[in-house]
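I'd like to ask you about the structure that follows.
Missing here: one protein chain of the complex. Every other protein chain is in place.
Chain naming follows the written order as A, B and C, and within any one chain the residues start at number 1.
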Amino acid sequence: MSIVKSVTCPVCGCLCDDIELTIADGAVAQVKNGCAMCEAKFFSHNNKHRITTPLMRKDGELVPVSYDEAIQKSAEILANATYPILYGWSSTDCEAQRIGVALAEEVGGVLDNTAVVCHGPSILGVQDVGIPTCTLGQVRHRADLIIYWGCDPWSAHPRHLERYTSFTDGRFEGSEWKSYINKVKAAAGKKKLRSLERKGILKERHPHIAPSVNDNKPPEILNKKGRKLIVVDVRKSMTAEVADYFLQVEYGKDYELIQAVRALVKDQELDVEKVAGVPVEYLQQLVDAMTSCEFGVIFFGMGLTQSAGKFRNIDVAISLVRDLNMRTKFAIMPMRGHFNVTGANTVFTWQSGYPYGIDFSMGYPRYNPGETTVVDILMREESDAGLVIASDPVSNFPRRAVEHLVKNPLIVIDPHMNATSLVGDIVFPASIVGIEKAGTAYRMDHVPLPLKKVVDPPEGLLSDEEILSRILNEVRNIKLKTLEVA
Amino acid sequence: MIVLTPLKKYQYPIIAECITPDVFQGKTKEELSNLPVWEGNKKRKLGELFKIDVTSVKSPDITIIGDVIKVKRIGWGMTQGEIVVNGNVGMHLGKKMSGGKIVVNGNTEGWTGSQMKGGLIEIKGNAGDYLGSPYRGSTVGMRNGKIIVHGNVGSDAAIYMKSGVIKIHGNADSFMGFRMTGGVIHIEKNAGTRLGACMTGGKIVVSGILKNIMPTFALELIKGKVKIETGEKAVGPFYVFLGDLAETGKGKLFVSKEKNPQMSQYERFL
Amino acid sequence: MDLLIKNGFVFDPLNGVNGDKMDIAIRNGKIVESVTERTSKIIDATGLTVFPGGVDIHTHIAGAEVNTGRLVRPEDHEKDFVRKTANTRSGVGYSIPSTFITGYRYSRMGYTTVMNPSMAPLEAKHTHEELNDIPMLDKATYPLLGDWWLVLENLSKGDFEECARYVAWMLRITKGYAIKIVNPGGLESWGFGRNVHSIDDEVPNFCITPREIMCGLAKVNKMLNLPHAIHLHTNNLGIPGNYTTTLETMKCLESIPNDGKPVAHITHLQFSSFAGEDWGTLTSGAEEITKYINNHDHITFDMGQIIFTDTTTMTADGPFEYTLYQLSGHKWVNSDVETETSGGIIPFRYKRKNPVNAIQWSIGLELALMTKNPWKVFMTTDHPNAGPFTAYPKILAWLVSKKAREATFKRLHRKGQRRSLLPSITRELSLYDLAIVTRAGQAKSLGLKEKGHLGVGADADIAIFNLNPEKVDIAQKYKTFRRAFSNVAYTIKGGKVLVKDGEVLQQSAGKTMWVDVQTSQEVEVDEEIKRKFREYWTVEFDNYPVSDHYLKNSSPITIKADV
Partner (left out) sequence: MVQEKLNLTLLTGRTIEQGVGKESGKGTQEYFQSTTMVYMDETDMNKLELRNNDHVLLSTEEGSVVLRAVRHPRGAMPGLVYIPYGPWANAICSTKTTSIGMPSFKGTPVEVQPALNQPILTLKELLRKEFGR
């Protein structure tokens, strides 16, 4: 039995790197410090849902084959394709992503990343107006106003509050909520309570500390000193329950709301009484809280990127933060989902200039989301082969987009059986990055962190990096041969 | 006149920026046939994808007969001459064009007339998203020229428009005229949401219904008519809004009074 | 195989060679006395100019900020793309080229060594990952240490030795090369949206002034015997009237004992040499600045020369970028890094017809031409801040040819012309001078003993230009000169021919140099420091260092410190 400390958790964009694992008999026996998702992930390496051998679809059924056969066949498919798509990349390491770019370039394909259905719109917003942002420690040390807009860290990034925002002690700002949490802990008298809370099991016992939703009126608390937490969402999320103030906005009206706030920040008067269901006088109080803070920050999620307006919602939110910097210090940050989606965008950008949706079909990188992004290509039925790695588009794409993906040869690389591997034509099992393979990942604020190898992969299993390298080599061989023949 | 007819139904995207009067001018049929195009990741020749006929008719310079919805960049950067397409056209039609005329008897895909500097594009059907809008990250929108759409227009049209005219006989989707700084847009039917958001100049005229106006626009006056271009006026009366107040508030939005009784509540601010 | 470069006109200022016709012999990647001609590969350099490989002391080519710059500028890449070939990868260019293209384009201009001058220590892994993907060049990178809390705290206590130990530790674990200081004190202040406005303003919450930070780190630099001086971006950079701050900065560093070696390198000095009250009355402060530099030996500088083009500014000086944002209204990136530094990015177009830009253009050249000793001046654009590095040949032409300067000058804004000192400057640099300001001087200032010259034992990094100095008067035929320096005849690195006639023949990985400073007592790694670490940063102590995994070709330089 051994204990490994400072392990980076390969689940979400928080990339908590203080996980302590107990390893017994070559398996993870205990997980300390992690959230529920973290525990589930670390324990998943030896569950029964692993793929144990390469598979290939023959006569409609997936049957076991050797890596060599699967690699040879995959290389043939990709090398001969006219418009292949290479999608995924967010749950693997930068080392594999770098080879991914080379492979996409070599086969003249479209390289796209899960950001496209996640924070791709945020990137488009950033490309239009920039982004005043910071690393998470800056928030921890300095932020006295924290706003979660259209995101629910309690559910999607469970330790975000305790590591980086409201529940942390920084140099200039302390944790306002620690005492509260301690009180709840004492009352419950159980050690596991915090993780239970995260799972939402204890929610009924939570006293209603946030003001009533129906009221929606900004409470006194917006005038008090110390860290303040505001949640803006269309429904009362788990995070909203612990907020000082929950602002419920009418669905699909975030854009109007933020634009109105911008006008108020600029001391303009509005000709309306309500915006997105919120009285303008409440907005005025919100603006007062924003402009009077020392360091404010907005974290935003899918509530903005996926609802009506999409990247323009991000554009306007960033514009608001730019405006607020005229009055005080303010930052904004997307709550990136997959643990290394940021890494994928980072690696793709340094190698090709563009973060996702990169079309190499003309021999050089070309970028235009909407044109060179996978869902659009699938909906236009243009691709003729697909490689999916470290993601599950069959689960995550709307059905009609998946139809075309499945119509063409589909190569899947993943440690676990999922919807995509179930419908794939060639399925590669891979070691789990961050558990069975060391590498690098980028946190949501672009801080790079090392991923550790803590246990050995099942015997004979290759890593994403190795599988891709071998496919790339094979593709190069095929292309060389074709050249020689020509 | 050169007539192009697609030889097949295309599956892959085709990049054919060579299809412009400027490039075609003075070329023999053989030379035309050898012009490079891309089909997916394969380099092809124009003659492999299109049947090319040269006729003695003078105008238009190029006619395309058939569906070319997968063919991108037709009329890229053209400076003169005329292209007529009898069918639907792919993305980036007339991108960066500075002169000449493109007529589409069909629909167009996204980015038609993107970063246009001059000339005329007339679309008899519907136009896709990003009509006359810039490339990602760029602030260079439509600089001049004219776009007429007989049908409807997708979202995000006329972003960063600086000058020129866009006329839409049908409806427009959301974010039309976003961050526009100048020029004129006339929507004869209904406008989508977030019309003119962040605009700092220019005017947008809506003769139909504008269901949702941004809260950051303020009613300035009511006006009977508004000039669209030389010799053409839209007849109102119109509510004239100034906005976007979140920016400089110097853009003008003209909204038909008759079609939008829900806006009468604004009149108390006059 | 051995390599012999025959019969070229060789310019090797560190060895006093000035255009002599001679041969250069190469074996195992190094320059040697001689090789056997019969068994060697011969490059006939008859009628060609032979320089040591170029060394760039300050160019933002890798890391978090550079990459965010790439990310926010698709419109910049769209117009300048590069196709894949049998030997080379694809990518994009213009103001912030993708990594592979950065390598190719530098190599095509005869450069072989470049220094990435700005790296937030927390994000050092990122910088090194990118450096690995920049082929054709040897590289090094400078961590930003001027506003690091541990530096501020130790200097404020007056504990220079402890500070030195931390700096040595930081250089080692970030695999850094020199101490980079940006707007000292200003970046910490920017954490709450403030700035410092003179070298004696106190930094909020830290009881220290910029003067104390600069002098303190200069002392530390000396105690550690680092090969390069402190690499300094001054306070008030980019603000009209800032030349007085720059003068005060240089004066305050006089107190550091220097035994003839420079104690500070002031980077992109052009941006710190503004006279005048405001943008309307902006004039050049180059005369006062160069007068001071000509009379003192503790300062070197690089130009930060403006190019009239569309580029992307990026610096750790967050408050300065915010000022630029207010001026331009363009898209603005700010990126503060916990306990260490800040950063900002703004796309920017320098225009001939803008009086301020015209004056800036003039200031850069005035600084270079009015500084008498070429060993104190290095040619840079602070890529991509004042312009992309691909514009270097243009600047070289302005330096060697008054005619070239005049051709640009007459197209400037009138006000820029009136306020320029250039018409009175007749100096034209020789090829020998040029070899100093583009390689020899840099190598010397950086303490790179095997770079920047062609003596026996040097790395075989060589640039051969298609220019016959006996036949071409570069001051007159500056366009011929510019063409020759845009696309080399040959670039040889480590004895390998990488580029021929401007075409990349092969890729070569290049190494990453860093200083491994040995202090007699090291920073003690105990639970206490781990706890402190957890308080200061949001990552664990164990996960902070740049492990060997992150350097494809690690090239440590071991140095013994005085502490």
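By definition in this document, a contact is a pair of C-beta atoms (placed from the backbone, for glycine too) under 8 Å apart; a residue touches a chain by one contact, two chains touch by 3 or more.
Bear in mind the structure is a predicted one, so any value in this text is a computation, not a measurement.
**Q** What shown chains come into contact with the chain that's not displayed?
**A** Per the contact definition above, the missing chain touches A, B.
**Q** Of the residues A:L247, A:M302 or A:I318, which one touches the chain left out of the display?
**A** Final answer for the missing-chain contact: A:M302.
**Q** For the chain not shown, which residue from B:G40, B:P60 or B:G110 touches it across the whole complex?
**A** Touching the chain that is not displayed is residue B:G110.
**Q** I'm checking contacts with the chain that's been left out. Which of B:D129, B:E188 or B:E247 qualifies?
**A** In the full complex, the listed residue that touches the missing chain is B:D129.
**Q** Pick out which of A:G357, A:G386, A:P409 or A:P458 touches the chain that's been left out of the picture.
**A** Checking the options A:G357, A:G386, A:P409 or A:P458, the one contacting the hidden chain is A:G357.
**Q** By the contact criterion defined above, which parts of subunit A meet the unshown chain? Give residue numbers in ascending order.
**A** Spelled out for subunit A, the touching residues are 11-12, 36-38, 40-41, 43-44, 47, 49-50, 60, 112, 116-117, 120-121, 124, 152, 154-156, 158, 198-200, 203-204, 213-214, 234-238, 240-241, 246, 248, 251-252, 302-303, 305-308, 310-311, 357, 369-371, 373-376, 379, 392, 394-403, 406, 416-419, 422-423.
**Q** Applying the definition given at the start, please give the residues of subunit B touching the unseen chain.
**A** Touch set of subunit B with respect to the missing chain: 110, 128-130, 154-156.
As a convention for this text, only the chains that are shown with their structure count from here on.
**Q** Would you identify the shape of the chain contact graph, picking one of line, ring, star, complete or other?
**A** Shape = complete; every chain linked to every other.
**Q** Need the most distant chain from subunit C, centre defined as the mean of C-alpha atoms.
**A** So the chain farthest away from subunit C turns out to be B.
**Q** Suppose each chain is reduced to the average of its Cα coordinates; what separation in Å results between subunit A and subunit C?
**A** Computed value for the inter-centroid distance: 36 Å.
**Q** Show the residues in subunit C shared as contacts by 2 or more other chains, in ascending order.
**A** 72-74, 78, 330-331
**Q** Subunit B: which residues touch two or more other chains?
**A** 135-137
**Q** Under the definition above, what is the set of subunit C residues touching subunit A in their complex?
**A** 62, 64, 67-68, 70-74, 77-78, 81-84, 89-92, 96-100, 122-123, 125-126, 129-130, 133, 191-193, 205, 322, 325, 330-339, 345-346, 534-543, 547, 549-550
**Q** List the residues on subunit B that touch subunit C in their complex, please.
**A** 134-140
**Q** Spell out the part of subunit A that touches subunit B in their complex, as residue ranges.
**A** 81-83, 107-109, 124, 127-128, 255-256, 259-260, 262-263, 266, 268-272, 275, 308-309, 312, 316, 319, 323, 360-363, 367-371, 380-382, 384
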